[in-house]
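Please find one structure pasted underneath; my questions will follow.
Note that this complex is displayed minus one protein chain, with the remaining chains in position.
Letters A, B, C and D mark the chains in the order given here, with residues in each chain numbered from 1 onward.
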Amino acid sequence: MSMLPEIIIILFAFLIIALDLIFLDKAKNYLVPVTVVGILAACAVLIFNNSDTLMLGGRFVSGAMHLWLKVTFLIATLLVVILVPESTSENLKNRLSSVGEFLTILLFTLAGMMYLVSCQDLVTLYVSLELATIPLMVLSSWNRDDQGGEGAIKYLVIGALASAFLLYGFGLIYALSGELSIPAIMPQLTEGSPALYLAAALITAGIGFKLTLFPFHMWAPDAYQGAPILVTAYLSGASKAAGLVVALQIFYRLFGHFIVDWAPFVAVLATLTMTLGNVVAVLQENLKRFMAFSAISQAGYIILGFLGNTGADISAMIFYMLVYVFTNLAVFTVLIVHVQQTGKETIQSLRGMSRLNPGLALILMIGLFGLAGIPPLAGFIGKFFLFNVAAKSGYYWLVVLAVLNSTVSLYYYLRLVRQMYIEVPAEGDKPLKIKPLTMLGLGFVTVGMLGLGLIPYFYEQIGRDAAQWLAF
Amino acid sequence: MGLLSWLIFIPFFTALAVILTPQPKQIKWVALIGSGIHLLLTAYTAIKLWGVISQETFTADVFAKLYFTEQYDWFKSLGIQYMLGVDGMSMAMVILTSIIIFTGVLASWHVTERPKEFFALLLVLVTGVFGVFLSFDLFLFFMFYEVAVLPMYLLIGVWGTGPKEYSAMKLTLMLMVGSAFILVGLFALYHTSGQGTGVYSFNLNTLASFEYPKSMQAWVFPMIFIGFGILGALYPFHTWSPDGHASAPTAVSMLHAGVLMKLGGYGALRIAVYLLPDGAKEWALFFMGLTTINILYGSFGAIKQKDLKYFTAYSSVSHCGIVLFGVATLNFMGVKGAVLQMFSHGVMTGLFFALIGMVYGRTHTRMIPEMGGLAKVMPWLAVCFYVAGMASLGLPGFSGFIAESHVFIGGFFGNAWNSSVAMQVMTVLATMSIVVTAVYVLRGLGKVFLGPITDSHYLSLTDAGFTEKLTTGILIAVLFLVGVFPQFLIKLIEGSVLPILNRLR
Amino acid sequence: MSLWLSENGLFYFLTLVSTFFAVLCVNTRLILRAAVYLMAVLFFVAGIYLRLGLEFLAGIQVLVYVGGIVVVLVFAVMLTHSHAVKEEKPDITRKIIGLLTAGLFFLGSWWAIAQTPALTSVSAELMPLTTDIKTIGRALLDFGASGYVLPFELVSLLLLAVLIGGVVIARKDVG
Amino acid sequence: MNLYHFIIFSLFLFSVGIYGVLTRRSAVGILIAIELMLNAGAINLAVFNRYLAPDKVDGQIMALFVMAVAAAEVLVGMAILIMLFRRKKSVDIGQLDILRH
Partner (left out) sequence: MHDMIAYAWLIPAFPFISFLLIGLGVRLYSQKLAGIIATLSIGASFACALTLAITYFGLAPDAEGLRPTLVPWSFIWVDYMEGLRVNLGILVDPISVLLMVVVTTVSLLVHLYSMGYMKGETGYGRYFTWLNLFTFSMLGLVVAPNIIQTYVFWELVGASSFLLIGYYYERGAAVAASKKAFIVTRFADLGFLLGIILLGYVGYPLYQGSGVEGQLFDYTYLTNPQNITALVGTGFLGISLLLIYMGAAGKSAMFPLHIWLPDAMEGPTPVSALIHAATMVVAGVYLVARLFPLFSTTPDVLEFVSYVGLFTCAFAAIIACTQDDIKRVLAFSTLSQLGYMMFALGLASMDQPLGYVASMFHLFTHAFFKALLFLGAGAIIHAVHSNDIWHMGGLKKLMPVTHLTFLIAVLAISGIWPFAGFFSKDEILLAALQGGKNIHFIGGLLVAGLTAFYMARIYFLSFWGSPRSKGSSHAHEAPLIMLIPLCVLAVLSLVGGWVPFSDYVTIGLTEHQGGHGSSIVPILGSLVAILGLGFSWFVYGRGESARSDAIAAKWGMVFGWIKNKFYMDEVYQFITHQMIFRFVATPIAWFDRNVVDGAVNLTGWLTRRASSIFTLIQTGQAQTYGVWFVVGTGVTLIMLWFTKG
């Protein structure tokens, strides 16, 4: 029964809503531990009896490759759930309300993402993608304030537009192939008729929305800024991973052999996304908006992997996504603790953090260096392999641009480091208090950032699985 | 953990130890003991290597012969290994770095502001440097190279003086741009040789075994050379060096000018020239011209400098120009001279910046016009300054002369692929730098140390303390020893330089 | 006249009327009227489905779209008092840009579809439908290779999540 | 009416939907336009199923699911608009631009 992890997640979602309804306030501080147990159970099941199985007559498939992607989602959600208690303690300014519902919806989106990985037909793909996107629109207005509403509306409008485009694209694919199940479609799509390219463009728009690629990324900064920082973390982590999964499903399994001659387009798209993301992030002041643009530029690096079409390229992307999730959530953990307890969201507010709480400052610095791609962190090694893919397919100019971009990114990441280490703390700043669960999360993440890169097992394993997955 | 891994990771473990020591007073002692142990281990390795090298003859071989190698697979699918090895050239550099870090720790004896982070970062930086010198897998090389660059930002940003954020940021970004060029070069090498031989590997010698097409070498060589040149203060990319050194604290500018800038020369030689001989032949003349400007530009620039640190920074730009000039000559003596110059200039700049730190510690000003007649008050420092000055202008009896004579004779003798007349003209221009160097060295020292005491309350200043005497003593001893008995170093380096030149033919 | 009474005359009528209402729905400045025009469009689309023989789909279309979604939209209009206020004139540039973008998109896609023989050269007459409501029902809940039970469950999760979320967002601030 | 006409009809509806989304001042108007677009997608699917694969029923099922998703979108839209209306007393999308640059 390889759908067990998904079912566990859904059951725990209902369990949470039940607990919340029955015990009302009494269950308030049990909800998060239960969720954590749920996710860990799903993780355990996923990792320990992971065999290549086909279920529902081929509609649901789960193999080694899917393990890595599902683990990425689970970890991303776990790290966000761990931080929920940080945002709900009494004395905070913008406390997170109705935690029960929040966790349930979170688990539902998680389930959606996991199904996204294992789906074999366009209908399930579309529905699970919507399940992974629409609830996030709700979550991003959870604070029920002006900014939250505005961010959610923009997210909704562009999200709906994207889902309509995606739908229309799938319609055309259905028209050209007469099939809806992905393994059956690929052989049908033989010659590149204009309608196919129209479908490809429409679908790329849908994926672009989810992965925040250049022309389709406009919603992201406002939605990230409007949403509560917890949701921003989730958006930039898990949601972007979901985007990558959709892209992998479609670009590799739907359009399979077309990917080769799309390399120039992917290169241009990557350049624009990277450059815009990095350059605009240079002048940002709000932390959440800053992280939005950093996430956009990271998306630009990731799609470099699409320039090649062998197993190694996919493994480079998946490995980098896993590393990105760890690094991004390391940064967000510290930012969440900071934003929640001080209520201020500007970069200046980080001033003098290295003197008040050196530990947090150090982890944030390591995270930022990870994002900028500085050795010996996994971020560097991930980026190195991505650039390796681009170099293999002869795009040296793109590698130069990518590395120069990461230098610009180093510049604005160092702006934060400067505030923390060089500036003197403003008077009246108190050291931040951290809950034990968060401490655990931070430890896990830091070990992840360092371990993923230095220990070769992860990359090698992903490489083997990716090659085998392509053959699926 | 083999011998070389210990050499790389002793500073790292010392850094951890420094972080864990409770009282601030003990920190500097822990750092000193750590770097002391490292110095002893380096000495042991050097003697052991010398024992091996002196028996061997290197005339014929075309691949770098490595000793005490450690090889473990890291990312097998991409052909990346944890591959360490040492040959003459890297041993010389390791000795230099070990000396500089030891004296650097001694020179920063009076760092009071957050000493724990300061020493930890300093030691991490040195770990990166040792990693670069000892790793022979280009991925590992590049990784350690970036590890060496990054602590600079914090070290200058937090403990620096003057426009410290600006210069720290400029320095880090320019060095990262440099590493951008190197990275692209690495990829070009990796993929061309991979497609060519089917074997994908980052190992230096496997990459060297492939005959790269001329067209590819034509654009990859300048890219890698400029990438390393940016760190080695190549002419148009040297602007980070004056600001960076002026704002950096003593130990950092010692390490940076003394060791990090040598990374540029070392990398250019070890990777650019070693792997891409045809590219080297094509571009040698161009870079020789650039470095000639570098030498004269640096020395002329130093004449009118008001700030003592800018004065030394420009002088190190000029001397690093000699390093790259030596590399660009592609002549046996020139290249050997380049490595010697790396070593000797490393020690010299280390001494210069240590002394400036000591003077600044006393007079709290680095402006040359404001100081005068200090020799009366600090005779020891004055003598050490004189020795450093004389060594830097290439007075025989110090290592400066040995290195510079090698480079200039090598430049003059030229190589078989470039027009010897052009090289000779450039060498003559470069040799003129010894006069200009003499001018600015004497002008600077004369203004600061000689003449009547300008400021009355300088009279109360004290002369060098014990640690300062030890620092300067060690460095001067090294300068003197290499100057008078250079055969040990020359024989050490010759073994590793010969393969590079054999490949050119 | 034969045009109208002939076989596909009904098609032309239905499509033309629905396009007319669609354009009206998008351009009126009164939101309530726009909702009504939307309902009209959906009705006529349901008519097209019937004409194509897809009874179940037509029924669901009427039930879900017209009965559900349009009603919700009317709720939205009422609760946001948009019916009272007349939407102020949109500035002309926004309209032109919108028109241009939509128009270019339409023409571009049309060009693409027109160029593809697979779509344009399909024969006009309709093959007899072998499927009926039973096959749809079976396919919907079939566990086998051609079944869609998974999306069926997922859609229910989606609606549940949206309901919970919607309630939390839209309720008066109980804290 | 052959398939080509239907495609153009659904494409036109789709484009009108886009025009509606990009020009309507009121957020509810945008929701309406979104419904239009999604419905155009559903028509597309239904028609392809009818003309190209009459013996199979996949297209219609996908159309069904599209309707369900459209319902979900409207619900979310309504919830957010009501929350916004309560705070800002207006749902004019033009005024909602605090978050920019």
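In the analysis below, a contact is a pair of C-beta atoms (placed from the backbone, for glycine too) under 8 Å apart; a residue touches a chain by one contact, two chains touch by 3 or more.
Treat the numbers as computed from the prediction; the structure is a model and nothing was measured.
Visitor: List the neighbours, among the chains on screen, of the chain that has been left out.
Guide: Computed over the complete complex, the missing chain touches A, B, C, D.
Visitor: Taking the full complex into account, find the residue in C:L16, C:V71, C:A84 or C:I97 that is in contact with the omitted chain.
Guide: Looking across C:L16, C:V71, C:A84 or C:I97, the contact with the absent chain belongs to C:I97.
Visitor: One chain is left out of this view; which of A:W262, A:F369, A:F384 or A:Y421 touches it in the full complex?
Guide: A:W262
Visitor: With the full complex in mind, choose from A:V282, A:A426, A:L440 or A:I455 the residue touching the hidden chain.
Guide: A:V282
Visitor: Suppose we count only contacts with the excluded chain; which residues of subunit C make the list?
Guide: 94, 97-98, 101-102, 104-105, 108, 112
Visitor: Determine and list the subunit D residues touching the chain excluded from the picture.
Guide: Within subunit D, the residues touching the omitted chain are 18, 21-23, 93-94, 96-101.
Visitor: Since one chain has been left out of the picture, which residues of subunit B touch it in the full complex?
Guide: Against the left-out chain, subunit B lists 170, 173-174, 236, 238-240, 242-243, 297, 300-301, 303-305, 332-333, 373, 375-376, 390, 393, 395-397, 401-402, 405-406, 408-409, 412-413, 424, 427-428, 431-432, 434-435, 438-439, 442-443, 446, 449-452, 486-487, 490-491.
Methods note: only the chains that are shown with their structure count from here on.
Visitor: Centroid from C-alpha atoms only, then distance subunit B to subunit C, rounded to Å. What do you get?
Guide: 71
Visitor: Determine the centre-to-centre distance between subunit A and subunit C, using the mean Cα coordinates as centres, and give it in whole Å.
Guide: Roughly 32 Å, centre to centre.
Visitor: Which positions in subunit D are in touch with at least two other chains?
Guide: Only 7, 14, 17-18, 27, 52, 56, 58, 61, 65, 69, 72, 76-77, 79-81, 83 qualify.
Visitor: At which residue positions does subunit B touch at least two other chains?
Guide: In subunit B, no residue touches two or more other chains.
Visitor: Tell me, which parts of subunit A touch subunit B in their complex?
Guide: Checking each residue of subunit A against subunit B gives 312, 369, 374-376, 380, 384-385, 387-388, 391-392, 396, 399-400, 403-404, 406-407, 410-411, 414, 417-418, 421-422, 456, 459-460, 463.
Visitor: Hey, which residues of subunit C end up touching subunit A in the complex?
Guide: Interface residues on the subunit C side: 108-109, 111-113, 115-119, 143-151, 154-155, 157-158, 160-162, 164-169, 173, 175.
Visitor: Would you mind writing out the residues of subunit A in touch with subunit D in their complex?
Guide: Residues 122-123, 126-127, 130, 134, 137-138, 141, 144-147, 149-154, 156-157, 160-161, 163-164, 167-168, 170-172, 174-175, 178-180, 221-222, 225-226, 289 of subunit A touch subunit D in their complex.
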